[in-house]
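Some chains omitted; the rest stay in position.
Order as written gives the chain letters A and B; numbering starts at 1 within each chain.
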Amino acid sequence: MSEPTVGDVADWWGTAVSRIAPNVIELRGRPVQDLIGSTSFAGVIWLMLRGDTPTPGQERLLEAALVSSVDHGPHAPSIAVARMAATCGVGLNNAVATGVNLLGDVHGGAGEQCVALLAEIADGAEPQEVVARWRARSKYLPGFGHRFHTVDPRRDPLLTLVDQAAADGVVDGSYLRAARAVEQLIAPVPINIDGCTAVVYGELGFPPPLARGLFVLSRSVGILAHAWEESGQGRRNKGPMPPTILPTQIGDA
Amino acid sequence: MSEPTVGDVADWWGTAVSRIAPNVIELRGRPVQDLIGSTSFAGVIWLMLRGDTPTPGQERLLEAALVSSVDHGPHAPSIAVARMAATCGVGLNNAVATGVNLLGDVHGGAGEQCVALLAEIADGAEPQEVVARWRARSKYLPGFGHRFHTVDPRRDPLLTLVDQAAADGVVDGSYLRAARAVEQLIAPVPINIDGCTAVVYGELGFPPPLARGLFVLSRSVGILAHAWEESGQGRRNKGPMPPTILPTQIGDA
């Protein structure tokens, strides 16, 4: 083995995402000064994750999907833990990180799994066969069904946007057709928000794990807004129940 | 003390950020379906944090600031730890949370502190007096000076946008004037990116802690992009140095 060199260290940290040099910042090869003022935040999200820039039609779909999943209230564990963290004497960034940390396979992974499921159908597999195979693995079909909503208010606007984008040739519509085939097959279980955003991300060509990645960016907004609101309310060490419920009342598991 | 009620529990989790009911999702009082397709992601960030919607001019400034700080390469600890996390067998959300967790008072707090500093000057205090007071507290003046950049490439585009916005009556320019006064006072130490975004966030009326909050949302994009790239490179348990550097070579502290 030859002696290690400083170049080995630099290679170890090599990246195609950005290049930083004195007075130079390039994101995916573009000088940052060319992006500021001309590119939207959503456009830069696309650029950073994929290396190119979206067309206006693609960007419109991405914005819509990012907007749709920012929040689902304090019943969502990611939101609740961020609010609790904000009362414990940590930084606002730590409160956000606490919430994001919970967007795991069960809480944040449904979109990722649903892109993978729809991809199988978009690639030519029979919906019935695909649904049967996924259901054999888990009773939860990712992207379908919801505890609260029989018709999720985000469903129609998102799917309509994809419909239009397919008509305009922005996307090819294969994920939308796949999702509708599944929805018909398992009626009356409806497509949910993870399913709708999976349609968008799949149509746009994002690989499944980035469906979770994009959900993280979107939900971070709600997590931050809730942590910020809570931090202004003066509570300390907020538990899941108000102090009026005595610990003695907690049942034995 | 009267008996606790279910209402006590519901009040404990009360919020003005969002309202969720069967088939209803409202963000700051607006049905989510009215936002999807019509509001940008940056616009919804503003809505969630402040409760109203930005004017086009305000939104343009917010987009620019969010775009400007997405990434500063693997020398930044937040980026490096997310890349390392991505090789340890955790979810992509856990990798992002790991990076965000590091955006503390030193790494992510300069913008927050700089908004507070500039606010004092914008409110009428003498720049010289304010700078002296802050310098007595710490040798680092938040928002000014940088290890790598003598002129940060993000400075001119951002400040020019604020200049235009002040000319158009979108903002009043008081934070921009304050930043320029400080820059002149401590020349040749330049304003840095935290200072430039502090000018934007201050002009837009965000309270100082939200400068950190917005930086968290912005930097999350770079953190995600780097974690995602690293996760495709097949490394396991990536340390800070390549394995060619033997542990025996590590010096005693």
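We adopt the following convention: a residue touches a chain if its C-beta (ideal position, glycine included) is under 8 Å from a C-beta of that chain, and two chains touch if they have at least 3 such contacts.
These numbers come from a predicted model, not from an experiment.
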Item checked: Identical protein chains across the whole complex (2 displayed) -> 4
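In this text, only the chains that are shown with their structure count from here on.
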Check: What residues on chain B touch chain A, complex-wise?
Finding: 1, 4, 8-9, 11-13, 15-25, 27, 31-33, 35-37, 39-42, 44-45, 48-49, 60, 63-64, 66-68, 70-75, 80, 91-94, 96-98, 100-105, 108-109, 148-154, 156-158, 160-161, 209-210, 212-213, 216-218, 220-222, 224-226, 228-229, 231, 241-242, 244-245
